[in-house]
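Okay, here's the structure, questions in a sec.
Excluded from the complex is one protein chain; the other protein chains are retained at their positions.
So, chain A:
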Amino acid sequence: MRLRPSLFWQARALDSHLPLLLPVCRDLQSARNELRWLSQHVDDKCRTESREIHHNLLSNYVRRRAGGEPLQYILGSEWFGDLKLYCRPGVLIPRPETAASTSYLVHRLSNGILKNLLPRNLRVLDLCTGSGCIPLLFHHEFYSSPDHRMSTLELIGMDLSNTAIRLAEDNVINQLRLQQHPSSNGEERLKSLRGLRVLRADVMETSPYSASVTEVLRQHRGLKETPTCDIIISNPPYISAKAFRTTTARSVRHFEPRLALVPHNSRHTDSEHDGDAFYPRLLAIANELEAKAMLAEVADMEQALRVAALAVKERCWEGIEIWRDDPATGRVDTTDVGKMSVRVLGDGHGRSVFLYRRLGAAPLAD
């Protein structure tokens, strides 16, 4: 949509920086918000410097933002649920939809079928963890509920990128620093956060030498046999090469790492659905580790249905759900995938697929 020239005049009357931000922000209000956040960041960064230095730095930031660089990379942080996490170029910026699904998952743990299905003391694995946002928010939400105050929680994040692992570790250290102070925090809460590890593993096992998820987890725990885990969460790259060229926002395409957005190994599937490459691997890993529940983010409802169909074919998942952007609104639809009825929760776009099963149950009959 073309912006009206009068809007630029209006913006210029307010602040000389605003017209630059308008094309990226698309409307005056969000341009004003971003300018305010940028200037707050400048103020925080150099309190004692002169006005001129402030102004120069702000102009520099505005120019970078006008060039399409994500605001989160310039400010170096992003809010994810209740947590403020570090952000750095080279690692995907956490998205609010991911936070909504993660919070909803933790909310679901304490009631209904999942409460019976899962043990009190959980072991959670997050694949393609990026900034470490999912395990950190899971931890925060988990211990915010009074039901879980005394439970233990083992969290492990895995990623292929060393940049991401370093950032995730920094985020964990930062959260430790922030959460250590209040004495009201439970002992288990701190213990769990201290035990949060981010390890390097390759979900796709692109080469025979790359570290597989199971192997890394086995070595980490110091076990001889195959390790197990209760919940697998993942926000894998899920955009097809074509969709990456055509549908992604410019700032995403030019500034966020392609590794985190597009599956790099797309030989397994046809070119139209080459964004789906990770899901068969995730399901296979869930089987290897005997996971009782799995949550995987997807791009839209079509991909969600394709992933649900994959899970139906496995015949070992007792429940399959599709969650939309905001799964907690209370709206529930059902749709049939193969022979199973799949519940679709919440409002917005199809955002993630959630699977659960009872451990040791026989494969479901035809």
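Basically, contacts are C-beta pairs under 8 Å (C-beta built on N, C-alpha and C of every residue); 3 or more make two chains touch, one makes a residue touch a chain; residues count from 1.
Rule of thumb we're sticking to: contacts and distances are computed from a predicted model.
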item: Omitted chain, identified by the protein name its UniProt record gives, among "Beta-chimaerin", "Peptide chain release factor 1, mitochondrial", "Tetratricopeptide repeat protein 29" or "rRNA processing protein EBP2"; value: "Peptide chain release factor 1, mitochondrial"
item: Given A:23, A:96 or A:119, the one touching the chain that is not displayed; value: A:96
item: Which of A:15, A:154 or A:290 contacts the chain that the document leaves out; value: A:15
item: Given A:104, A:238 or A:317, the one touching the chain that is not displayed; value: A:238
item: Chain A, residues in touch with the chain not shown (by the definition above); value: 13-16, 18, 25, 29-30, 32-37, 70-72, 75, 78-79, 81-82, 84, 92-93, 95-98, 235, 237-239, 243, 247-249, 251-252, 256, 260-261, 297-300, 325, 348-349, 351
